[in-house]
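Missing here: one protein chain of the complex. Every other protein chain is in place.
Coming up: chain A.
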Amino acid sequence: MAQTLIQHQKMEVQDQESLGRWDGLGSRDASSRTEAMENICQEVMRKVEAIGPITASVPSSPALGSLPNSDLNDILAHMLMLSKRCPFQDVREQSIQLLQAVQDLGVRIPRPLGNGPSRFIPEKEILQVSKVDARTQSIFEDAFAALGRLDNISMVMGFHPQYLESFLRTQHYLLQMDGPLSLHYRHYIGIMAAARHQCSYLVNLHVNDFLQVGGDLKWLNGLDEAPQKLQQLGELNKILAHRPWLLTKEHIERLLKAEEHSWSLAELIHAVVLLTHYHSLASFTFGCGITPEIHCDGGHTFRPPSLSQYCVCDIANGNGHANHHDDPLFNQEVCGEVEVLMERMKQLQECRDDEEASQEEMATRFEREKTESMLVVTAEDEECVPSRDISRHFEDPSYGYKDFSRRGEHVPTFRVQDYSWEDHGFSLVNRLYPDVGQMLDEKFQMAYNLTYNTMATHKDVDTSMLRRAIWNYIHCMFGIRYDDYDYGEINQLLDRSFKIYIKTMVCSPEKTTKRMYESFWRQFQHSEKVHVNLLLMEARMQAELLYALRAITRYMT
C-alpha cells in the first residue's frame, strides 16, 4: 500500500518533470532558454542512446519502434513544433539543429503534415513567426510563455494583432486565472463545448491541457464518466450550441438546485462564458480551416514523404497548385465584385435620407431576412476529417441547429433594446465573475469596431455599414432583432454565397468547406476573410451569451 503510493508519487514527479521540461523555453531571458534547451538536448540524447540499438536493427518498421520510444517521439514532435512555431529565434534554430543531430544518429524524426496553420489560407500568406513586427512578436511571446505553444488559431489571428491581444488575454483569464471553477473543470467544459461541434482540433488541444492540470483520464471516455455536476451541464451545452433561444429559466433552475451536484451562480456564469467561447471558437476553427497542431495527433508524421501517400492537406491547401488568384479567367469573372459592393454601400448611405421605409415594411424586412436565412441551405455534406472519437463527449448527437423561424413553433423575437450586452449582460457577468465582463466587453468592441478602412484593394472606405450588416445578420439567425436596423440592408450587402458561408459557419461549422470559403468575396484578402471570421465568432458568442444571461436574469428575478 505504502509502496504503491510512493511509486505513484514518483510517477507524478516524473510527469511533472517532463511537463516542466518545456517551461524554461518560454522565458524572455535568453540564458534561461539556452539552459532549458541544453537540458532537453541531454535528455533527448540520453533517450536516443537508450533505444539506439533497437532503431538501428529494425529501421523499417515504425510501428514496432514507436511503442518503446513513444515518449521520445512525443518530445521530437514537440521539438518539431518548436522549430516552426516558437517565437524565439534561438529556440527555433536549436530545435532544428537538435532534430538534425537526432536524425544523423539514425533515429526517425517527424515532419509536419499539411502546410501551415490553415487549410484554406496558403502558408505564405500567413505571418511567419520569424517575420513579425515588434508588437505581434511581443503578443506571440506572451502567448508562448503562458501556454508553452503558439497555436494555429493565434497564428491565423495574427493578421489582427489588436484583436489577438484582447482574445488571448480573455482566454488566458478564463482558463488560468482566479475563477470559481477548478482548472480541470474549465478544460473539460472547453472539450464539451468543442465536441458539440465535432471540432477535433480544439478537443485535442484541451485534452492535453486537461491531463496536464491533473484531470482524470476516465472522464475522457465520455460524459457518463464525468461527475454528475458536469453531466448536467450537457443539456445547457446542447441548447446553447444549437438553439439558444429555447433556453429558459427552468434550465437554469435545474442546474442551480440539484442538491449536492448543484452549481453556484458564479460557477454557472464561468461555465456559460466558457461554453459560448468554445462554441464560437469552434466556428472560427472550421471557418478558417485550422489544421491540427504540429505536436498533436494528425499534425505530424514519422513516415517519410512518398508519392503514394501524397497528403490530402497539401492539395487542399492550394500549395503546389495554381492559386486561383493567378487564374486570369477566373479573375475576370468576379471582377467588380468589390466595386459593386462599395457602390451599394454608398447608395444606401445616400438614399437613407431621402426615402424612408414604412414601419411595417421594416418589420417585415426582419421577418423576411429571418425566413430567408432559413432557406439558405447549408450546402452539400462533405466529408470532414475524423480523428479522435469526439461524439462521446456529448449526448444526443442528432440535436443540431434548427432554424429559428419555422412554422409551428413560434419563439418570440429577442429585442436587443430590452436586453443588451452593454446594459444588462455586462452587469450580470461582472457581478458574478469580476473582470470577465470587462474583458468580454473589450473583446466585443474590438471585434465590432476593428477596421483598417480598406476593402480589398480600395483604401479609405468606411466599412462600418458592412460590419454592422454581418453582425446583425448573425444575430438575426439567432432571432435577435435590433429595432433601429433596416434589415433590407443585409440583402443589399451580403450576397448569397456569403450568406451560405455565414450560415454554415455559425450554425453547423463542421460542414464548412474550402469551397465555401473560397466562393465568397473572391477578391478580398485572406486577412479580410479572417476579419470576417472574427466578426462571426464574436457575434455568435454574444448572441449565445445574451440568451444564456437573459435566462439567468429571469431566474434571479
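Rule of thumb we're sticking to: contacts are C-beta pairs under 8 Å (C-beta built on N, C-alpha and C of every residue); 3 or more make two chains touch, one makes a residue touch a chain; residues count from 1.
By our rule, contacts and distances are computed from a predicted model.
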Going by UniProt, what is the name of the one chain that was not included in the view, given "Glycosylphosphatidylinositol anchor attachment 1", "Trafficking protein particle complex subunit 9", "GATOR2 complex protein WDR24" or "Small ribosomal subunit protein uS5"?
"GATOR2 complex protein WDR24"
Out of A:Thr34, A:Ser138 or A:Thr454, which is the one that touches the chain we can't see?
A:Ser138
Among A:Ala258, A:Val340 or A:Met556, choose the residue that contacts the chain missing from this document, as touch is defined above.
A:Met556
Which residue from A:Ser427, A:Thr454, A:Ser497 or A:Ser519 sits in contact with the chain not drawn here?
A:Ser427
Absent chain, residues of chain A that touch it:
26-29, 32, 138, 141-142, 145, 177-178, 352, 356, 358-360, 362-363, 415, 417-418, 422-424, 426-428, 431, 441, 483-484, 553, 556-557
